[in-house]
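Only one protein chain is missing from this complex, and each of the others stays in its spot.
Right, subunit A next:
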Amino acid sequence: MAARTVTDPKELAIFEVRDLWAYYNEKPAIRKVSLKIPEKKITAIMGPSGCGKTTFIRCLNRLHELTPGASIKGEILLRDKNILEMDPVLVRRKIGMVFQRPNPFPTMTIYDNVIAGYKLLGVRLKREEADRIVEEALRKAALWDEVKDSLHKRGTYLSGGQQQRLCIARALAVKPEVLLMDEPTSALDPKSTAKIEELIVELKRSVTIVIVTHNIAQAGRVADYTAFFYLGELVEFGPTSEIFTVPKDPRTEEFLKGKFG
């Protein structure tokens, strides 16, 4: 079934995905998905478990192909350049990612975690510059006030919600064009979740966000655009308000009503 891509023509697309197929050992997990992801907006990828949401965003920074037996076919244009033909390492420097479970580097301090993107790449930063990047990233991630006095403690001392915001700061510190978030609140309590959602909305001023969520309400709260995936196919894509009020596909409607998922 052909996917309906209803991107608002006024928006500028940062990603254009064309006929994307993704496989695990020859078995397709993403089937011929095409969509345009608008710049400086929040796009939610929604759908029941096993529908290919996570696989889809892992294609966008080419983490998918690291899974043994996995492969990709199609085109993913980032500002008109096909990232499938670029060096994956360079792609990942432009496209940050936040994972389901907070994963700060356990051997590093909060400070070092934030500039890990530079340290691990062997980029030497001047002291003042590093300080500035750390503060800026932590402020953007709404964590600065909580950790400014304990920057040199291990990142793993923080609470789950704080760790996740630290991971967001780590991703932001390298100034990515896009931030991918793979169910970033699924391991967190409601209070931390609310804080992260607030933060996500705040962040779209500076970065494009693609967020995977199986939580319908979350997509409704944060996303400008929503894509509904089912069994590896893109069923419907459009402005969140439209998808939620007048879904065009009966499967979307059933999912929103909670019939499956």
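In the analysis below, a contact is a pair of C-beta atoms (placed from the backbone, for glycine too) under 8 Å apart; a residue touches a chain by one contact, two chains touch by 3 or more; residues count from 1.
Here, contacts and distances are computed from a predicted model.
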item	value
From "Phosphate transport system permease protein PstA", "ABC-type polar-amino-acid transporter", "Formate dehydrogenase beta subunit" or "Anti-sigma-W factor RsiW", the hidden chain's UniProt protein name	"Phosphate transport system permease protein PstA"
Residue, one of A:Arg18, A:Arg93, A:Arg139 or A:His214, that touches the chain absent here	A:Arg93
Among A:Asn82, A:Thr107, A:Ser150 or A:Ser206, the residue in touch with the chain that has been omitted	A:Thr107
Options A:Arg18, A:Lys40, A:Lys119 or A:Arg139, residue touching the unrepresented chain	A:Lys119
Touching residues on subunit A - with respect to the absent chain	61, 63, 66, 68, 89-94, 96-97, 99-101, 103-107, 116-117, 119-122, 154, 156, 167, 170-171, 174
